[in-house]
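With one protein chain removed, the remaining protein chains of the complex are shown where they sit.
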Amino acid sequence: MTSRRALKDRILIGLTFVCVVIAIVPLATILYYVTVRGLPAISLEFFTKVTPPPSVAEGMGNAVQGTLLLVGLATCIGIPFGVLSGVYISEYGKNLFGRTVRFFGDVLVGNPSIVFGLLVAIVIVSPTHGYSVVAGSVALGTLMIPIVTVATAEALKMVPNSIREASTALGVRKWRTSLLVVSNAKSGVATGALLATARIMGETAPLLLTAGSSTLWYNGLWRPVASLPSYIYLFGISPFPDWITLAWGAAFILIVIVMGINITVRMLTRRRSDAGG
Amino acid sequence: MGARRSRADATFKVIVIVFASSVLVLALLFFYEFGSAASQTLRLGLSFLSGSEWNPVDNVYGVLPMIYGSFVTSAIALVLGVPVSLGVAIFLSELSPRTLRAPIGFVVELLAAVPSVVYGLWGLLVFAPFLRTYVYPSIQSYLGFIPIFGGRLYSSSILTAGIVLAIMIIPIVSAVSRDALLAVPNSQREAAYALGATKSEAIQMSVLSYARSGILASIILGLGRAFGETMAVVMVVGNTPYISGSIFSPGYTLASLIANEYSEASSPTYISALVEAGLVLMVVVLLTNLAARYLIQRLGRNREAASYL
Partner (left out) sequence: MPVGSRDSGDGSGFAALNELGPGASPGAGIEIKRLCAFYGRKQALYDIDLRIPPNQVTAMIGPSGCGKSTLIRCINRMHEMIPDASVSGQILLHGVDVYGGSMDATDVRRRIGMVFQKPNPFPNMSISDNVVAGLKLNGVRDKGRLHQRAKECLEKVYLWDEVKDELKRSGASLSGGQQQRLCIARALAIEPEVILMDEPCSALDPTATAKIEELIAELKTQYTVVIVTHNMQQASRVADHTAFMYLGKLIEYGETAMIFERPREELTERYITGKFG
């Protein structure tokens, strides 16, 4: 073999390693900057005070409250609808209706989140003349439905058919059998739900169109509300350095929670797949 | 076992069906609402799509600059992001020592967990100034004679948005490509090695060409993701509704248009113009996803055709 071939081989292999480094460096720098610039902003005041413009930045308590509220309500929509849709697809849906649901579930998963916001803006915000907690939660919740549906359907698909057959053969009713299948796949289903929750926690675009933003604490389901992601955006693009620092702080909190959920969930599933089978 | 169906069974089935219909209801809502908005704006005619002037004050709505911006930023994202993603996929599938595979793959997946708005914040406050100060001048000094690299340098620009998008699509493109590479049967690799191929030659000859449609699918999925990305883009693209010849200039995308202007949209025409922009966005992303799905299904069939026994 010519030395030219050997050299070319070594260069190409080296290049793939360079690609891995290029892929990892941005993650590292984002985490670094978010921590370095965001951590100083975190204090008790961050969670207890509010910053009405154009005053000096004091806290983002209302944004934290808003995010918890919006995400909490959204999961009440997203998880039940999503899980049950997934159950339908997997256990009942071997027909045209089921295949259609699955198809649209897959399609909607890829839909840009802002389009969900637009839909809810048309359907809810316009008639009710304003941004609201309800609109925001519905936007996030409907965004969750396809994600949880597909994740649940996939998790249930992994449950071996022998369990369904054994249960039916013992005379167990179909609905109980389905619940049995779900409980067999509960870690997969829970993973899907948790990852979807982490995902909507960071969603901004739909909220800008539905929940708007507010400089006050929560004051009604039909009033606009602040949220961490929208504050990261609004404070981040502002010209005030102290506001920008708060934006970094919000980013830090958000990253800690979202990454925390992701890392924990993935590590737990990895361990199970190593141990189990 | 008699034919008696318990009431609980029937009830459960109904509940599940009702909840599952939510997916279909959602889909229908999308098409209905967006469709009716589109018919409203169609009174303005096809100049909506082809018009290059966006002037809500004078009721002129042409989204060509935004379509241009969405496509160019996505194209840049693909040109920069796909090779890196392929490199990562090849490394993880063919070259990496077994123990490193899981950790590295995991870290790459974490890139996808970072919320878009955080990419935007970092992009706006850290990355864009960095690019503007250290990278863009050098690019312009070498390539400035080509028109797309000419013009004034801005930190918020089409190019900046494209680079940030490139980073954001790495997880999906590398994950799907990696699956495609792992699906190549080992007998193909052995055939190449038995002919005296080096590692990289064997990968090119036996793995990459076999996994072609899967890799193509991953690229199309990356395109869809980049096209629909909103917050990171709205914070670094400059939000300027003009088509410029240079990628160093600011621009506008469909998604960032909606995010940026919806809160200020006062008149019904303005709002339906934005909704129709949303329709265009949704349709393009939908088409890319369908194309990718088709390719992935064909990959499955190809594998069967290739197993000749």
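Before moving on, here are some points about what is shown:
The chains carry the letters A and B, assigned in the order they are written, with residues numbered from 1 in each.
To be clear about the criterion, a contact is a pair of C-beta atoms (placed from the backbone, for glycine too) under 8 Å apart; a residue touches a chain by one contact, two chains touch by 3 or more.
The model shown is predicted, which means the values in this text are computed figures rather than measured ones.
The chain that is not drawn here is touched, among residues B:106, B:130, B:193 or B:242, by B:193. Summary of contacts with the chain left out: across B:64, B:112, B:182 or B:205, the touching residue is B:205.
Within the complete assembly, residues 98, 185, 187-188, 190-198, 201, 205-206, 209-210, 212, 302, 305-306, 308-309 of chain B touch the chain that is not shown.
Keep this in mind: only the chains that are shown with their structure count from here on.
For the pair chain A and chain B, the distance between mean C-alpha positions equals 17 Å. Residues of chain A that touch chain B in their complex: 1, 5-6, 8-9, 12-13, 15-20, 22-24, 26-27, 29-30, 33-34, 80-81, 84-85, 87-89, 91-93, 97-98, 100-101, 104-108, 110-115, 118-119, 121-123, 126, 142, 145-146, 149, 171, 173-175, 178, 198, 201-205, 208-209, 212, 229, 232-233, 236-237, 244, 247-248, 251, 254-255, 258-259, 262-263, 266, 270.
Residue ranges on chain B touching chain A, taken from their complex, read 1, 6, 8-9, 11-13, 15-17, 19-24, 26-27, 29-30, 33-34, 37, 83-88, 90-92, 95, 102, 104, 106-111, 113-122, 124-127, 167, 170, 174, 196, 198-201, 221, 224-225, 227-231, 234-235, 255, 258-259, 262-263, 271, 274-275, 278, 281-282, 285-286, 288-290, 293.
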